[in-house]
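Okay, so here's the structure we're looking at.
Every protein chain but one is kept in place in this view of the complex.
Note that the chains take the letters A, B, C and D in the order they are written out, and that residue 1 is the start of every chain.
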Amino acid sequence: MSSAPPDSAAAPAAETVPIERTWWERRGGTVTVALSRLALVVVLLAVWEWSAERWFDITFTSKPSAIWTRLIEWHQDGVLWANTWVTLEEIVLGFVLGSAAGALAGFLLASAPRVYRVLDPFVMALYSIPKVALAPLFIVWFGIGTNMKVLLAAATVFFLVFLNTAAGVREVDRGLVDAVRLMGGTKRDIALKVILPSSMTGMLTGLKVAVPYALIGAVIGELVASNRGLGYLINDAAAQFDTAGVFATLVVLSVIAALLNLVVGLFDRWVGRWKPLEART
Amino acid sequence: MSSAPPDSAAAPAAETVPIERTWWERRGGTVTVALSRLALVVVLLAVWEWSAERWFDITFTSKPSAIWTRLIEWHQDGVLWANTWVTLEEIVLGFVLGSAAGALAGFLLASAPRVYRVLDPFVMALYSIPKVALAPLFIVWFGIGTNMKVLLAAATVFFLVFLNTAAGVREVDRGLVDAVRLMGGTKRDIALKVILPSSMTGMLTGLKVAVPYALIGAVIGELVASNRGLGYLINDAAAQFDTAGVFATLVVLSVIAALLNLVVGLFDRWVGRWKPLEART
Amino acid sequence: MSAILRLESLSKQFVKDDLGIVALRDFTLEIEEAGFVTVLGRSGCGKSTMLNLLAGLIPPSSGTVTYRGEPIVRPRPEIGYLTQSDTLMPWRDVRRNIEMPMEIKGVPAPRRRERAAELIERVGLWGFERHYPRELSGGMRRRVSLARMLVGDPETLLLDEPFGALDAQLRTDLQAELLRLWEGSGQTVVFVTHDIEEALLLGDRVVVLGRLGRVVLDRKIDIPRPRAADEMRVDPGFVALHREMTAALAEGARS
Amino acid sequence: MSAILRLESLSKQFVKDDLGIVALRDFTLEIEEAGFVTVLGRSGCGKSTMLNLLAGLIPPSSGTVTYRGEPIVRPRPEIGYLTQSDTLMPWRDVRRNIEMPMEIKGVPAPRRRERAAELIERVGLWGFERHYPRELSGGMRRRVSLARMLVGDPETLLLDEPFGALDAQLRTDLQAELLRLWEGSGQTVVFVTHDIEEALLLGDRVVVLGRLGRVVLDRKIDIPRPRAADEMRVDPGFVALHREMTAALAEGARS
Partner (left out) sequence: AERGSTAPADVLNVGQISNSVAFFPLFVAEKNGYFKEQGVTLGERPRLGTGAKVAAALKSGSIDLGAGVMTDALNLSGVDQSTRLAANLVDKYYVDIVVSGKPGWPGESEPLDDRIRALRGKKIGITGPGSGTEALVTYLFARVGLRTDTDAELVNLGGVTSAALGALKSGRVDALAFFQPIAQQAEAAGIGRNYISPARGDVPQLSSVAHGVVFTTQATLEEKAEEVAAFQRAVGRAQRLIHEQPAQVEPLLAEYLKGTDPEALAALSEIIREEIPKEIGFARASYDTAVAFHRETGLIDRFPSYEEIVPRDLRIAGP
């Protein structure tokens, strides 16, 4: 790679040297971050456990050991996995559907600014409606099955991804668009080769913001009509004044959120591999 | 403005001509958009009204005329204004608090990427918890008054503004930051003179996305524990199967959302006045 | 030779608040097919605006731009335009940036790879194929842009200060390369530069623009080709032309 | 004269995946106070990297950079740097861009306004105060950057191809302006250019860089000032120097 072709009269080729980096130099950053997170978790749990009976009212805050016990119990009698599985399915379906639709809509509408301006207040109005208030309507229209919950999650995700993608699209450098037009690119080329990659950051922010809301959407759906899923578990535990149970479910939710977030994060890194190191997440 | 100073040997000054634009050329775009929106509203309402009894179950969807009647009724006995006022206060306070805190945190944390990476999963986990599930805790900690609702709204808004601002900050052009460093700018100068203006787009997307969630947060708070506010009205109407009442409240909420959105939109235009026309909202 | 590009009583003004900023006023120019026209003019006189209009990137405020008699309303792939500012895709490496026009034309991948390699070598960037634009020096980025434009095999080339950021040696090499490409190919070239010497070295015809695109001078250059810079510099005919251009530029600034 | 800037056995390599891309290797240079050093070198030879190191924008991989004996670890306000690429704030108009260094220094508003107006006039942008960068031509943006740098009254000026995008006339004007500012002010100037003529016209000393920043030539230029371009071009001493530089550049490319 560092040898110039024989007949080139032009400037010198790149001079490169292999970099020897120790394992620590390569992975050190990641490891430090992981360890810091772990430490933080441990500290938080310890403080919680320690202060649980002293400062807080344990009936409402529970404590890590009790939550852990509950998780083990649920794990043993299978309650945990059956319900987690149901909710996970709703979340993933809702997230994928909602973000695909949101990205597409953001993409299309932001390229048609007039239409976007006309529709904007309607979208906002629609999204300002607390979905729980419409629960009866949701039930009437979509029943109480998985569909309704997937739809609730998707609807919430849609909006966030949509607005962020649209903002990303509007920020695209005109110069780059013009460059593709000069190459004879069609609208499709512009969309795929310029707008898509350069609005990625916006879209990814949308995805990241939407992760928690996919969970919330699905769980709210389960609270609206709970027959299974983590929302049902929360509801059930709360009705029995079983705070440890409520928190145990929330822990599972947080883990799901972290996993989804990880997926989005990996995607983000892959998409942003051209960026200078400082600008990467 | 178009006359060069006498002793300048350099290039010619800008040649400008006043542009005579008719009222229509100036305002035409805005007017068209407004009219289109109005037309859309009218069409939607007409279709709704017309189809209400034919296609839908009016018990769950109500119809515009019934909603209008209910609004008038509530207006006359003062129920509407008293409750709207309560909720509006919560929303505005929550929005302002949440977005100020979110923007600040996004700003600070994105400038400290290590810390950001460590905290990121915790923030995500926290946000994935459906706030209704924490209702007991909220009640115990923050009571059932206005505070609790403002806090709920602010918490929701915080996250959205935070993540969007942070994304905006990370996208800042390194070249511009370097330029300020070359001028001897301190961290503060960099933050105020480069990062702040160039992460504005991200922050504004955050604000825009957060508007509906400020409303939802406040209303959820009122659903959790209240005896006044629009959330209470919804609850009351729903319990009495008064769908028109539910929708009347939702209309009020939508109007509030539209107004808040307008404010954010104006701010956006003001901030983005340097952008080429196509890139403005 | 027939005119391939024709600008007729063209005006362009940009809107800023309630003012129109005039960039070109009543501008008329014809460019013959297979000609090499160099354009000189002071900073801000409207050269880039003219090229933007020729390329169909922006619409004129009044007047017409035609290409082979057809009005230009949008960019045409047979016109290649190397803009003054960088428009490389930051997320594509050098090779993929250069391949882009071919991707759009639907050239198959192996052929693309081959052509790209050829052009990378021609602009002296061998070994930098996998670099992203931000990892290149200013001159290198310029060369990538040049390669990207050439890879589209345009019939007409619009070049806005293509060699401004390059060192003398490389500039000479690429000038020679450009002339080699152009000669006998039937391509039409419109070349904007600030360097009078470059204008005289390359052009069949030099157009000097004054304020708001007024044509101060429009002159055939009949120095025989090949023209060698070193010899030319001492040639009295060349020196006279150089003076004439300098004077025209100075006059353009005044009016 | 004592060395104000000293680069000692400096190396810089950029990390790309698992490779180090060498931009400068074992580079040593001293720049005396109040000197005007012009730097020539082929595209990609490391000129901008060198200036970035001098300005303290990037840290060296090894070796030291000192300013008056102190190591440079971050940018210092007494060193002004006009970078090769545009770094105007797109949301500030011309005037406010130029005022920026003064804002940072805490100069009161009326004084800022006055100084900015002065510099706007000096770079020939009278009437464009309220324009945003995207509303300016390439050359105009360059001039705004120059004005912005000058307004900070730096003790040492680093200029990376400042006049590359300007027309001959304006270039001559601004060169004269720069010399006028510099002469007798005690300022130190490091001026990167691609134009041999410009290098000889301006510099006390010319440094020609080869691959990876190897110093191919380092030479005092003792043509008496004021140097007029037109006269110089026919001066045999000048022609000889020009040849020498050309040869040095060619050699730099080979090694």
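Here, a contact is a pair of C-beta atoms (placed from the backbone, for glycine too) under 8 Å apart; a residue touches a chain by one contact, two chains touch by 3 or more.
Predicted model, so just to flag it, every value in this text is computed and none were measured.
**Q** Which of these, B:33, B:88, B:105 or B:135, touches the one chain of the complex that we don't see?
**A** Per the contact definition at the top, the residue touching the missing chain is B:135.
**Q** Specify the residue from the set B:164, B:199 or B:235 that touches the hidden chain.
**A** Once the missing chain is taken into account, the touching residue is B:235.
**Q** So which of A:110, A:135, A:172 or A:248 would be touching the chain we can't see?
**A** A:135
**Q** Would you write out the residues of subunit B that touch the absent chain, in ascending order?
**A** Residues of subunit B in contact with the hidden chain: 55-57, 59-60, 135-137, 139-141, 143-144, 223-227, 232, 235-236, 238-241.
**Q** Determine and list the subunit A residues touching the chain excluded from the picture.
**A** Subunit A touches the chain not shown through residues 57, 59-60, 135-137, 139-141, 143-145, 223-227, 232, 235-236, 238-243, 245-246.
Following the convention adopted for this analysis, only the chains that are shown with their structure count from here on.
**Q** Show me the overlap between the contact partners of subunit B and those of subunit C.
**A** Joint contacts, listed by label: A, D.
**Q** Using mean C-alpha positions as chain centres, tell me how far subunit A is from subunit C in Å, no decimals.
**A** About 47 Å separates the centre of subunit A from that of subunit C.
**Q** Roughly how far is subunit C from subunit D, centre to centre by C-alpha average, rounded to an integer in Å?
**A** One centre to the other, that is 27 Å.
**Q** Give me the residue numbers in subunit B that touch at least two other chains, ranges are fine.
**A** Expected reply: 11, 14, 276.
**Q** Can you pull out the residues of subunit D that are in contact with at least two other chains?
**A** Residues 21, 42-44, 85, 124, 131, 170, 253.
**Q** Can the chain contact pattern be summarised as a line, a ring, a star, a complete graph, or none of these (other)?
**A** Graph shape here is complete: every pair of chains touches.
**Q** Could you list, by residue number, the parts of subunit C that touch subunit B in their complex?
**A** Residue positions touching the partner: 13, 15, 18-22, 25, 42-45, 211-212, 253.
**Q** Would you pull the subunit D residues touching subunit B in the complex into a rising list?
**A** Touching subunit B from subunit D are residues 55, 57, 74-77, 79-81, 83, 85-87, 89-93, 100-101, 103-105, 121-128, 131-132, 134, 152, 170, 173.
**Q** Please give the residue numbers of subunit B that touch subunit C in the complex, ascending.
**A** Within the complex, subunit B contacts subunit C at residues 11-12, 14-19, 21.
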